[in-house]
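Left out: one protein chain. Kept in place: all the others.
We just call them A, B and C in the order they show up, numbering each chain from 1.
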Amino acid sequence: MPEFIREENVSLSKAAQTGRYSAIRKASVDICKPLSHEDHVVQPAAFVSPPKWHLAHSTWFFEHFILSKNKKGYKAFNESYNYLFNSYYDSAGSRVLRTDRGNITRPGVEEILQYRAYVDEQVGTLLETGVPEEAAAFIELGLHHEQQHQELLYTDIKYILGHNPLFPQYHAPALRAETPVRPAAFIDMNEGIYGIGYDGDGFCFDNEKGRHKVFLHAFRFMDRLITNGEYLGFMEDGGYDNALLWLAEGWDWVKQNRAASPLYWYKIDNNWYNYSLSGLLKVNESAPVTHVSYYEADAFARWKGKRLLTEFEWEAACSARYREIPSHSNFADKRALSTSAAHEGDDQLLGNAWEWTSSAYLPYPYYKQATGALGEYNGKFMVNQMVLRGGSCVTPRDHMRITYRNFFHPDERWQFTGIRLAESIV
Amino acid sequence: MPEFIREENVSLSKAAQTGRYSAIRKASVDICKPLSHEDHVVQPAAFVSPPKWHLAHSTWFFEHFILSKNKKGYKAFNESYNYLFNSYYDSAGSRVLRTDRGNITRPGVEEILQYRAYVDEQVGTLLETGVPEEAAAFIELGLHHEQQHQELLYTDIKYILGHNPLFPQYHAPALRAETPVRPAAFIDMNEGIYGIGYDGDGFCFDNEKGRHKVFLHAFRFMDRLITNGEYLGFMEDGGYDNALLWLAEGWDWVKQNRAASPLYWYKIDNNWYNYSLSGLLKVNESAPVTHVSYYEADAFARWKGKRLLTEFEWEAACSARYREIPSHSNFADKRALSTSAAHEGDDQLLGNAWEWTSSAYLPYPYYKQATGALGEYNGKFMVNQMVLRGGSCVTPRDHMRITYRNFFHPDERWQFTGIRLAESIV
Amino acid sequence: MPEFIREENVSLSKAAQTGRYSAIRKASVDICKPLSHEDHVVQPAAFVSPPKWHLAHSTWFFEHFILSKNKKGYKAFNESYNYLFNSYYDSAGSRVLRTDRGNITRPGVEEILQYRAYVDEQVGTLLETGVPEEAAAFIELGLHHEQQHQELLYTDIKYILGHNPLFPQYHAPALRAETPVRPAAFIDMNEGIYGIGYDGDGFCFDNEKGRHKVFLHAFRFMDRLITNGEYLGFMEDGGYDNALLWLAEGWDWVKQNRAASPLYWYKIDNNWYNYSLSGLLKVNESAPVTHVSYYEADAFARWKGKRLLTEFEWEAACSARYREIPSHSNFADKRALSTSAAHEGDDQLLGNAWEWTSSAYLPYPYYKQATGALGEYNGKFMVNQMVLRGGSCVTPRDHMRITYRNFFHPDERWQFTGIRLAESIV
Partner (left out) sequence: MPEFIREENVSLSKAAQTGRYSAIRKASVDICKPLSHEDHVVQPAAFVSPPKWHLAHSTWFFEHFILSKNKKGYKAFNESYNYLFNSYYDSAGSRVLRTDRGNITRPGVEEILQYRAYVDEQVGTLLETGVPEEAAAFIELGLHHEQQHQELLYTDIKYILGHNPLFPQYHAPALRAETPVRPAAFIDMNEGIYGIGYDGDGFCFDNEKGRHKVFLHAFRFMDRLITNGEYLGFMEDGGYDNALLWLAEGWDWVKQNRAASPLYWYKIDNNWYNYSLSGLLKVNESAPVTHVSYYEADAFARWKGKRLLTEFEWEAACSARYREIPSHSNFADKRALSTSAAHEGDDQLLGNAWEWTSSAYLPYPYYKQATGALGEYNGKFMVNQMVLRGGSCVTPRDHMRITYRNFFHPDERWQFTGIRLAESIV
């Protein structure tokens, strides 16, 4: 999920009350509360952004797209921030150094928090006086954008702390009753024509739009996610050493990265541990496996003689079972911030882990590129990435939709990515 | 198209007559006739193989999969060839050097031709005495494999000679009557359920198997390929300088490669030339553009306000118009070895240029991985590549099928790859 | 200069009084006073270390080589620091992540300062009770090591702040009376045998040892450093565009880095500015040029029809003029932290800028590799680097010696490196 969003027309709606704005904006700051100033600034991998940058960039969005356009005489907090925190600024003047986000130590955390307060106050007064329709749509958009960055804050913080040899805790471990996971079963779906894509009147991203039909042949899917224990079975059976189980590029990836386990797993004195936001803990074999690449998900499925779902099968299956997000789903509001074992009645379609599908990220038939500033980003990521569905334990619950399409490159695994098996019914 | 094929059960058939075997095998040697010994040996890019290697590897296929298994007491021509010309040999013993195909000067061309003669004679006597059913299937497979390498021979030879500053001719230029291309029109297709995949009783690759249904919304497609002249319009309109027209990874590709034209194009004294197998010639504005990457095809379509076809739309459209390959199609047997302008009644769906579709290369719903030696390669390329359809001016005509799925990475363009526009009917 | 030092036997001496220890240790902390916590943590280039790391590593030196070996029952401040701040620890156990210094956000600055206080207190009590001779030598060594890191702190801080587009000030600019530089003259040296290397009874590094003779032919050298203004002449004469002026590898470096000025120079509205520790200021044409690579120094000399000094010529010349460091020299104690124009009587041989010599960094004839822990580092850097002489405006004055040999790769220029011309007398 790139840091910038890709919307078009925002279905307006009542949205945009001051309360909702404040709550969502506050949530980002709250996520960073356990961090030191030092934690805010680094970028240990190109795909990670410093927490400070997330806090600033999501604020810049409101400053740039709402305040500077809708508030007469708006005075920028700091003119240079437009350059520093604009994710897509592309030109390079003579004063501009090419630099990495992770090397910019100033402005510091305190200045960024002041920047947030300044912008929030200005947006607050704008909301009070009433905003034009287009601006309201941008505010709605800005809040969804903010929530995307909240998920990224969690995953980037996990990456930063999880690559420190001291393995610091982000938050205290939840009490983990080691409930054994229930056995899995497969659920059948009939062949037929299914509707795909968003057609409600709330907010959605443009890549979900253009409700359309797909024909699906009969298939069945597993009624929960694959667990760490099941994935250990793959590892212990030599899964990472058997070229025949892997896509060719997956096998290259294994060798180049010497991959032998999911990300964050460490074998210590013959026991497997994995780093969680509560520190380095013994692997919970009942919880869904996360932090696997598409290559690993695909290899695991091949090892099992199964396959992954397409995104269309996934959406058809999920829509058949739910009209809205079920309350038992494990999203960020539960504050578990790690996956939990499936109990009776929990199919884990929503929450816990983003499920790799076997669908490449491509436009729907009626997809239309937006015009204007946001149009630049609409379809530009639709190549070489795979679709993931269902949200994870660090996704804000009210950010999720059954039609939501997330997407990453097949080698990426620092998000909470997991596996669900399926097969065609012959 | 990887050098190795990906089949499963070969639908047996009458195949395998000595005559057909000889003809196809001879064609490979004939393609190399205009080459010097020196031309046979180099590998100017990782994706190119030396002509000598193609000649040897396709021979090794028959030696390894047919002779060594079906001919009692078969004596290999040279034991070391099994190592040198086996494309997928993966292990590394203490005697084995990691090396590039393009650095192996020996065995030389003469030895390879002797190797071919030796194997052909042995297969000939095998065919005369009659072969078991499974072996017949492998021979059929070997011939299709040979034909895949014939196309690669043409494109690799073009790459080798086309990157020599002297721009040598491979064959004499055909007389080119510069017929102006006819204006293009769009052809409508109704929405509905269409059948996709091979269901005949001839040969096909396993990725075409599992005939199944897809639902297509109404669309229309251009009744010929995009020409060089039309593509020049894109170039002259600043297409390569406008980030908004490109996929993000496409834009990175443009900048990294300083791409500003299709491959093989050179601007000399303000005129555009492109290298063809007949040398460096003025660009023929009426002929279909070739040697464009997926990124370029996609950017061109966006510039035109259109899109590419999906592979399903393409197959539905082509199946609706043809039951078999039409005789007017420009395939390798025409010996033009370059694209030709569309005349009245020529939709160019087959021949001339492989058409980039907007479909990622993924398994069909009932796709099944083969077992045994060939099974290693069946689905392993199904990630990060795009499907191309329709064959090109260097594809052997009797190798083509309407259901044929070719595939390349989005940045590859040394094949004869072209563009056809489409749009959804709203 | 690698972060670790390369000593052998320390010539004992009176050293090691508590006062001197405290003063040198305090100086490191003082250098970091103007920094924010965020400034302490990043590593914008592989050759830069985070200030926090310098503070911790130089402390670890005393903990590891003195306290743990000479203080009974010494309890480490934190066992894991031995791993985190040991610059040459080479093994990798199963718990250890490969990571960059610049990604380790914890321990934070406060913990590191506590670490320093803890170790300093312990060393203090050790000094009071008296230390064995070997330990005294190691303390002496540790203090010189600390001073090497003080210089690196300045240059790394400059790199961190100077690559922030906001160009923050480290300290207030000194009042700069723009004294015009005096004209340069050349000083003759006679041919003869000269003594090279340290032979005093104070401290020196092992690479200075083994006093020996060299024969020098007659030469002359410029009586001050090359100024920014003179270097601008080279730039304006197309120095960076003229391949004939450069070493072949220098020319590659120019093209690969698009080098067109010293590091930290920016052209804004047709004026040249350079970043200093006092922010971005107009280039002072009278001050010595700094932040040039060996390639630039060599090209400049060729442009002038001159050459650089060898390190032997430099030492012979400097020894002929000075027995000890002259008080007018611009070292770190002057707190200018940038170069200053040469006035009457100031030959700038010491201070201001490290002078690139034309001598490769190689062992002296009687060089001997130390044994034990320190021995690992003695001669291991003696390839592919060039010797620099004389110290810079950020070198601690009492760290310098006329026989001091500094060394960097020819492409490195984030130190205060400068140019002095010479020629053979024919």
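Just so it is clear, a residue touches a chain if its C-beta (ideal position, glycine included) is under 8 Å from a C-beta of that chain, and two chains touch if they have at least 3 such contacts.
This is a predicted model, so every value here is computed, not measured.
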Message: So there's a chain missing from this view; which of the remaining chains does it actually touch?
response: B, C
- request: Using the definition of touch stated at the top, determine which of C:294, C:331, C:354 or C:414 touches the missing chain.
  value: C:294
Task: Have a look at B:41, B:189 or B:277 and name the one touching the chain we're not showing.
output: B:41
- request: Extract the touching residues of chain C with respect to the undisplayed chain.
  value: 90, 193, 212-215, 217, 219, 243-244, 246-251, 294-295, 298, 302, 307, 358-360, 362-363, 365-366, 369, 375-376, 379-384, 386, 410, 424, 426
Field: Contact footprint on chain B, counting only the chain that is left out
entry: 36-44, 52, 80, 83-84, 94-97, 99-100, 102-109, 160-161, 163-166, 168, 266-268
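Definition applied: only the chains that are shown with their structure count from here on.
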- prompt: Any idea what the CA-fit rotation angle from chain A to chain C is, to the nearest 5 degrees?
  reply: 180
Query: Where chain A and chain B touch, do the two copies share over half of their residue numbers, giving same, or under half, giving different?
result: same
- prompt: Taking each chain's centre as the mean position of its Cα atoms, how many Å separate chain A from chain C?
  reply: 46
- prompt: Roughly how many whole angstrom separate the Cα centroids of chain A and chain B?
  reply: 38
Statement: Two or more other chains are touched by the chain A residues none
